[in-house]
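Worksheet: the structure to be examined is printed underneath.
For this depiction, one protein chain was excluded, whereas all remaining protein chains were kept in their positions.
Order of writing sets the chain letters: A, B and C. Residues in each chain are counted from 1.
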Amino acid sequence: MQNMYQPQQSSQRPDKSNRARMLISCPDRPGIVAAVSHFLYEHGANIVQSDQYSMDPGGGMFFIRFDFDLTDMERELPVLQEDFARVADRFDMKWSTFRASRKKRLAIFVSKEDHCLLELLWQWQAGDLEAEIAMVISNHNDMRPLVESFGIPYHHIPVTADTKAESEKKQLEAVADKVDLVVLARYMQIISPKFIEQFPNRIINIHHSFLPAFVGGKPYAQAYQRGVKIIGATAHYVTEELDGGPIIEQDVQRVSHRDNVDDLKRIGRTIERVVLARAVKWHSEDRLLVHQNKTVVFN
Amino acid sequence: MQNMYQPQQSSQRPDKSNRARMLISCPDRPGIVAAVSHFLYEHGANIVQSDQYSMDPGGGMFFIRFDFDLTDMERELPVLQEDFARVADRFDMKWSTFRASRKKRLAIFVSKEDHCLLELLWQWQAGDLEAEIAMVISNHNDMRPLVESFGIPYHHIPVTADTKAESEKKQLEAVADKVDLVVLARYMQIISPKFIEQFPNRIINIHHSFLPAFVGGKPYAQAYQRGVKIIGATAHYVTEELDGGPIIEQDVQRVSHRDNVDDLKRIGRTIERVVLARAVKWHSEDRLLVHQNKTVVFN
Amino acid sequence: MQNMYQPQQSSQRPDKSNRARMLISCPDRPGIVAAVSHFLYEHGANIVQSDQYSMDPGGGMFFIRFDFDLTDMERELPVLQEDFARVADRFDMKWSTFRASRKKRLAIFVSKEDHCLLELLWQWQAGDLEAEIAMVISNHNDMRPLVESFGIPYHHIPVTADTKAESEKKQLEAVADKVDLVVLARYMQIISPKFIEQFPNRIINIHHSFLPAFVGGKPYAQAYQRGVKIIGATAHYVTEELDGGPIIEQDVQRVSHRDNVDDLKRIGRTIERVVLARAVKWHSEDRLLVHQNKTVVFN
Partner (left out) sequence: MQNMYQPQQSSQRPDKSNRARMLISCPDRPGIVAAVSHFLYEHGANIVQSDQYSMDPGGGMFFIRFDFDLTDMERELPVLQEDFARVADRFDMKWSTFRASRKKRLAIFVSKEDHCLLELLWQWQAGDLEAEIAMVISNHNDMRPLVESFGIPYHHIPVTADTKAESEKKQLEAVADKVDLVVLARYMQIISPKFIEQFPNRIINIHHSFLPAFVGGKPYAQAYQRGVKIIGATAHYVTEELDGGPIIEQDVQRVSHRDNVDDLKRIGRTIERVVLARAVKWHSEDRLLVHQNKTVVFN
């Protein structure tokens, strides 16, 4: 079967082969911006965009993101990376550089609900998601025809209580060295600490959120009974603390007493898909920094 | 000192001396709307607006609100009320009627934060809040000049751990037979069950809300540390379960990592004032019905 | 090729075979609700939901929508329709009844942009759009594989300046007696008055909207140059006045100086698809009444 979709090649899309990005976190002190921007200038980098955030001028953390262009990426970036170690040491920096043209490779994990997967596929084919969807992994086989119609490999890896460890081993083999980011697009299985430590701050999950939160099962039923007026969704990086990792994005929608439990679930799905898609987009564009249990979002 | 503010008398404001409202809750079954609207028609009432909500056609509760005009309110409303008992009995209804011209009398309780009080005073003087602010009661004396400049009585009733029971007695004396609704506009003392039972579904409270909720103290600090992207506020009727009563209204605002704890508090105040004002407005216009722990909002 | 998508059959979806809807517009006067609800009661209809709106109690128009259940739809609805003529005459009503189980049949017109079509297809397959997509008509052939993968007939009817009249004739033949609603999902050709009069208040169009509006071509470029902070979209019924028909729904999104013209267009597409989908959903559920150049939306 032919692929029905291909990411659109917009003629207006700027060539990004010479664009790189740098993310830095370090303790705040005078001279950081001066040192880094001077360094970049001396290495022939033209700063196109920078965003910075200082948690607290008197002794907190400092975060900065640079977009810059190099005229000869292949030759100049490795030199720049090597030389930057001196600057980084001086300021005790954690730092990374990324080529804009080297798209992040995603593995999307799904179970039976397709709304989050569909939004990602759609944004990808519309050219709005700068990433490569390397594979979809599911504990069910339901979405194979859909996924393969986009020309994307589909791995069906069943998970049962007995085979959990073995299934995860298969998942790890499938993604090893092949993906930069794991997206849990309504994947209804718990990810083990062992898996999580392979992808620190590189697994994104989505779940519904309520105002106020409801403890216990059937949160939509509880929200209905309490008559909440707003429901939401939260995308976060996965840490060992269940649903307790750094929040990347949230959004909400108004509801009313007229919305029954099914309506609330339907609205919840709509919020989940847009919130997850934004989080994945920002990660793919290197717009996210994590410090302790908090994200800095340069968008 | 002269009153600087008086509620504006808009020439465009329609005369409501002949307008009444009826609120009904009852078990759902066929013929309710027909029976009530036929009854109103026979009693000379012209239905101007009706809103209804059926929780579940197959055996749930039914809620309806009518706005209607009578040509001679003084004479006709008492007759209508007396006669309606037969209809109400037949359908096992809980019901109330209200004259639109008989404004709800409010007691506003405040402590030291003035933002919620100011919004209510302001909307009242702009003519946007159809209510009478009968008094302000505070455990501090700080806002007396402000409140009295609006021509509104101010009762300073200090509250200490030792005098709590006595203070509440004074509060009850102050409001007895004088107010229809108690508004806790950032009043930082716990209201006792005894007070609450005097005003069932007639005490409105406001508090901040987070997505997700944070257990324990200093919620804004926790929200900051977790990097939440949305903060909100909830207005609810006060029941014995602390902050667990029926939700009337909620709203939210986006925040970012750049907002420090003080910023979050400032934004939180802005949301609180608009959410509380909406809840008070809806109650004052008889737009709220309570069933179990849920409100039906006909707005 | 097999159809990859079928509308989901939710086990929780209530059976609507006995559900009907009635929409009424008439000059306002006392007794309308009483008369109609009494009529429905006498004909065995159980009112599940009603919404009404009175433009102006002293002499304006009155609008009402009823959801009701009949125990034997096949037998009872025709009788009810026949008998209702007497009530309608008495109050000078325009009225319609609809069976909820008789889904609206849609013809979706598209050109080259697929975002609005995709949203409709997606909501339909998710079971969120109560309608039947009878066909897609396009002046291009680009989207045939996509549309046919959903099992939906695709009509390629090219349009050129010379063949415009003939093309429209083909379009009319394709839709005649086969569709209830025409959805212009970014269809970039002008619809002639002759076509419009065949579908009065049954053609929905979507277009971008700005705050303020910009006269002349390239509105996104103008919006960028003026530095607008909000862009939006408007769904409306098509009338002979270009983009001047009754507004059904609007929504907006915040933008900033950082969004270039391409960003604004991308954001605009996202708003367009959700706004159009809401308008189509509301029409499909008989929630829209038109009076003069204004819609009443009972949602």
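We adopt the following convention: a residue touches a chain if its C-beta (ideal position, glycine included) is under 8 Å from a C-beta of that chain, and two chains touch if they have at least 3 such contacts.
Because the structure is predicted, anything quoted here is derived from the model rather than measured.
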Give me the visible chains that the unshown chain touches, in label order. A, B, C
With the missing chain put back, one of C:K178, C:K194 or C:K294 would touch it. Which one? C:K294
Which parts of subunit A are in contact with the chain that was left out? 29-35, 37-38, 40-42, 45-54, 57, 69
Against the chain that's been left off, what residues of subunit C make contact? List them. 53, 56, 209-213, 224-230, 232, 234, 243, 246-247, 249-252, 256-258, 260, 292-297
Can you name the residues of subunit B that touch the chain not displayed here? 1-2, 4-5, 10, 12, 114-115, 118, 122, 126, 128, 145-146, 149, 262, 266, 269
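Here is the rule we go by: only the chains that are shown with their structure count from here on.
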Compare the two sides of the subunit A and subunit C interface and say whether they are made mostly of the same residue numbers, over half shared, or of different ones. same
Any idea which chain sits dead centre by C-alpha averages? C
Working from the CA atoms, figure out how many degrees subunit A turns to land on subunit B, in steps of 5. 180
Whole-Å gap between the CA centroids of subunit A and subunit C: 36
Take the average of all CA coordinates in subunit A, do the same for subunit B, and state the distance between these two points in whole angstrom. 42
Of all residues in subunit B, the ones touching two or more other chains: 53
